[in-house]
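Right, chain A next:
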Amino acid sequence: MSIENKSFRPKIVAFCCNWCSYAGADLAGSSRLSYPADVKIIRVPCSCRVNPMFILRAFEKGADGVIMCGCHPGDCHYSTGNYYARRRMTLLFSMLDYIGVENGRTRVEWVSAAEGVKFSDTMNSFVEKIHSLGENVRLGDLRCRN
Partner candidate 1 sequence: MQELINRAKELLDNGTVARVLGWKAGDLPYDPEPAYFETAESLKDFVYNGFCGANLSKYMIEASKLEGKTLVCLKPCDTYSFNQLIKEHRVDREKAYIIGVGCKGKLDIEKIRNQGVKGIESIEGAEITDEADMLKIQTIYGERSVAYADAMLERCHVCKGKEHKIFDEQIGESKETKDGERFDEVSRIEKLSPEEKFAFFQKELSKCIRCNACRNVCPACSCRKCVFDSNKFDSSQKANVDSFEEKMFHIIRAFHVAGRCTDCGECSRVCPQGIPLHLFNRKFIKDIDELYGEYQAGDDTDSKAPLTNYTFDDAEPSIVGKRG
Partner candidate 2 sequence: MSEKKKQAELIEEISGVNPLKCMKCGKCSATCPSYNEMDIKPHQFVSYVINEDVESLVNSESLWKCLSCFACVERCPRDVKPGKLIDAARQMVVRQRGQAYLSPDEIPELLDPELPQQLLVSAFRRYRR
């Protein structure tokens, strides 16, 4: 990794559902499992509350990566929320990939309230990935600022 990359501090937004992933992040915290401070968590009631517009908004405002975490499929507090979220995110990510935004900038991970370790591991690997991709310029420049 070059020196330049090391000074690059990515902006990463993590949407976490209240019941599983946010609690998983809490558990990572109380277990003192560290991950980079670049990750900032936004609490939503359920992964199905995450509107693709929020993700695009984050990118437009300069986020370098957006990750969404929810309960494991089958374990949604609202029974079915994450099934809808899964389809929405799959299609959105596919579209972003299609227009040439690096696929690694978006991720969905299912993290239960008991998976503090998984939460921290996930964030570590995601930040690492964003580091390898560098700053997100494409979505900010989708229309040439001629």
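Candidate entries met the following condition: all candidates are chains of the complex that A comes from, given by their letters.
Methods note: a contact is a pair of C-beta atoms (placed from the backbone, for glycine too) under 8 Å apart; a residue touches a chain by one contact, two chains touch by 3 or more; residues count from 1.
The structure presented is a predicted model; accordingly, all values stated were derived computationally and were not measured.
Q: Hey, among 1 or 2, which one's touching chain A in this complex?
A: Candidate touching chain A in this assembly: 1.
Q: Quick check: in the complex, which residue numbers of chain A touch candidate 1?
A: Where chain A meets candidate 1, its residues are 51-53, 56-57, 60-61, 73-74, 80, 83-84, 86-104, 106-108, 138-146.
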